[in-house]
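Note that this complex is displayed minus one protein chain, with the remaining chains in position.
Right, chain A next:
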Amino acid sequence: MVFRAVGNQWRKRWSRWVDRRLPRADKRAFAQSNIFILPTGMGWIFAVLLVVMLLTGINYQNSLIFLLTFFLGVVFVAAMHQTHSNLSGLELTLVHAGEGHAGETIPFLLRGSSGHAANLALSVRVDGASEGSELSMQHVDRNTSSDMRLFVQAAQRGYLRLDRVRVETRFPFGLLLAWSWLRPQTAAIVYPKPLTPPIPVAVGVDGDETGREARVQGQDHAEMRPWRLGDLSQRVQWKRYARSGDMVIADWQGEQGSPHWLDFASFPGVDTEMRLSYLTAMVLERAQSGEVFGLRLPGQDIDPDTGAKHTQRCLRCLALFGIDKEPSKVKAK
């Protein structure tokens, strides 16, 4: 246990050191100062093999085995140089962080550009990300650039920033591994997961929540529907429950009022995230049918409009509702 604790501590320390060494930036040119290199498992076995060969050479006093051992040893050292220079000179840029809904995969467009030497057989992945978000065998020929798309699963709405994009190579012999990280600044924006509201929701007239509430209380236009998870207990029709054993909710009738506003306040008693999901679904629905709509969130209104830009603006608002601004930018040294 103690060892594990110590190990963890060292891992943290190492991680902090790497973070200091590689400040956040959307673009990183890999060079001597930020490339790490170590033998792979196969590299260690190869080193042991060389020692065994050397011992064979010594014990049999065989010059040619010495020669072969030295040759392979020097090849190993040269391979260290090769593997290193296969990564160095590469410039990796986060060109575009995509947008999408929570639960979907978000595309990140990366571009690798190489200098006067090619960068071959690279693999790129997000540290700590799930399987499948790895790109392998990426080649960037000399003096060109090539685009790579990383797909990252988004768990929740808000900003999705890749902590570390690891780029590594084992070229040419697979005996050594050189790697480094890109720590992008730019984050992707993740919209809430769209959830279709239980029934056509009242699209509110200007903010008279009380009136609506009253109508529901009076059950004039209320509609009955079965109970679902997330409904408040006050709104269950307990009398009816006592009569028939059905849990029924009295809901308001949604045809009244201005059709232009999607209102955060139209889901009394529903959890914030759920409301955002409902609103997201409604935004998508309106956008699809080309209707004019506005979005009203506590503290910010988006006036009714239509079109792709408007839709994106609304979705971003929903994505970032209640979330602080992006972490402040790290200043250059």
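The rule we apply is simple: a contact is a pair of C-beta atoms (placed from the backbone, for glycine too) under 8 Å apart; a residue touches a chain by one contact, two chains touch by 3 or more; residues count from 1.
Criterion: contacts and distances are computed from a predicted model.
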Exercise for the section: Pick, from "Transglutaminase-like domain-containing protein", "Sn-glycerol-3-phosphate import ATP-binding protein UgpC", "Allophanate hydrolase" or "Ligase-associated DNA damage response exonuclease", the protein name that UniProt gives for the chain of this complex that is not shown. Expected result: "Transglutaminase-like domain-containing protein"
Completion exercise
Per the whole complex, from A:6, A:55, A:292 or A:323 the residue touching the absent chain is A:55
Problem - From A:65, A:195 or A:265, residue that would touch the chain that is not displayed - result: A:65
Exercise for the section: Name every residue on chain A in touch with the hidden partner chain. Expected result: 23-27, 29, 31-32, 42, 45-46, 49, 52-53, 55-75, 77-79, 81-82, 84-85, 88-89, 93, 95, 111, 113, 115-116, 120-121, 137, 139, 141, 143-146, 170-174, 185-186, 329-333
